[in-house]
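With one protein chain withheld, the remaining protein chains of the complex are depicted in position.
The block that comes next holds subunit A.
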Amino acid sequence: MRTIVFIDSNKSGSSREAIKAAAKLGFYTVLFTPRMRFIENRTDFPDIHQMIYIDIADYQALKNNIKKLGNEGKKIEAIVSFIDPYVHIAAKLGCELGISSFSSKPYEIMENKWLTREHLQGLPVSPDFKTFHQSDSLEWYLSHHKEQFPLIVKSAVSTGSKDVLLVKNKTQLAKAINTLLSKGNNEVLMEEYLEGPQYLIETCIYNGELYIVAVIQQEITFIKRFIVTGYCILANLDPEFLYGIYQTVSSIINTFQLQNGSCHLELRLVNGSWKLIEINPRISGGAMNRMIEIAYGINLAEETIKIALGKKPNLEKKHRKFVYTHYLTSDETGTVIKVTDTKSFSTMPGIQEVFIKLKKGMVVHPPLSMGDRYGYIIAASDSKNEAIRLAKEAAKEITFYIEPI
C-alpha cells in the first residue's frame, strides 16, 4: 500500500490540505500526532487513514512506528511535515529510510531563528542582530552595549509571532529578555527594527532550481504584538520588482544548498533594499494554500508532496487573480456566546471562503500570536483594491458576541 507519513498537522489550513492532497493522489495517509484531541475526535479526519498518537520529540519511537508500518505491508514513499519544528525531523527520518528528496540540515537551521541569522550573517539581506545567551549577565550586557532603539526582541524557536517583542528603551529590553528567558529560551535574538512594506514569498525548489510561486503583501497590525491581519496575493508584478525578489531569495536559498523542498520567506523592503525578516522551511499555514489555489489554480501543498516523492511539481499558473485574506481578531477578552452566521456569505460577490474557528464557550482575547486570529475571509478579484474592499466589507458583517470573564 503506497503510504505517506505526516509528522503532525493542524486541524485546518495548509498542513491539513497536504494530507487531503495525498489522499486525493491515492496514497494511504498516516498521521503521527501528539494531539490527543485529534484521536478523541477521529471522525473529523476522514482523509487520514491512520492516526498514531505519539510524542514527536521521541525520535526512536517515531522510527519504531515507521518500521511497524513497513512490517504491516505499507510502502512508505514519503515522510513529510508542514508544521514547525517537525519539518527537519520528517526529512531526517526520510533520509534514514532512503526515501527523502529533502535534506534535514537546511531545515534544521531554518527552524531556528538564531541559527538562521548566524548562517546568513554578512549577507546584505541579513539585518543587524545580536544574541543574548542564557549564561550572559544581563546587567553587564546592558551596560556594555549601546543599542539603537527600537529593537525587535525574539525567541529563536517560536513561530507565529509568539514572543516577538518591540522594545523602545533599555528598561523594556531588560524586561523582554527576562520574559523570553523565563519561557525556557536559551538564546534571545535582538534585531534592528526595520520599516517598510513586508512581503511573503512562497517558493519551491526542485533539483536546485528556485521557483517563486507567489508574492503576497502583508498587512501588519501592532496590538501588543505584530500580527498579520491581511494577506494579498499580487497577481501581476512588475518584472523588475519580481527579479529583485528572485535575486534576493536565490541568494538566501543558495547559502542553504537546498536542492528540493518548499519554503516561505518574509522580506521587508527597506529604503530600496530587501531584508530578510524570517524564513521557514514549509508553505505558510492558515489560508495560504487556498489563497494560492484561488489566485493561480496551483495546490502548493500537493505540489510539495510531489517534490517529496521526487517528482517535478506543476507550478504552471492556470489563471491570475488578486486574492486578499482578511483575518478576524478580537480586541476584547471573553467567552464566546454567539458568532454571526456566515452561511449566506458565499453568495456575496468575490467572496471565496469564510472560515471561523470559534465555537460557543471558547475564550477570545486580543491577539498575542497568529494563533489568536479567529477566522478569515478570502476574496478574489481582477483588481487588488477590489479584492481588499470585498474582504473587508464582508468582515464588517461579522460580529463576535462575548461575555466578559
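Keep this in mind: contacts are C-beta pairs under 8 Å (C-beta built on N, C-alpha and C of every residue); 3 or more make two chains touch, one makes a residue touch a chain; residues count from 1.
Convention: contacts and distances are computed from a predicted model.
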Among "FAD-binding protein", "Cation acetate symporter", "Spore coat protein" or "Small basic protein", the UniProt name of the subunit that does not appear here: "Spore coat protein"
Touch with the omitted chain, as defined above, among A:291, A:328 or A:351: A:328
Positions on subunit A where the hidden chain makes contact: 326, 328-332, 334, 337-338, 364, 395-396, 398-404
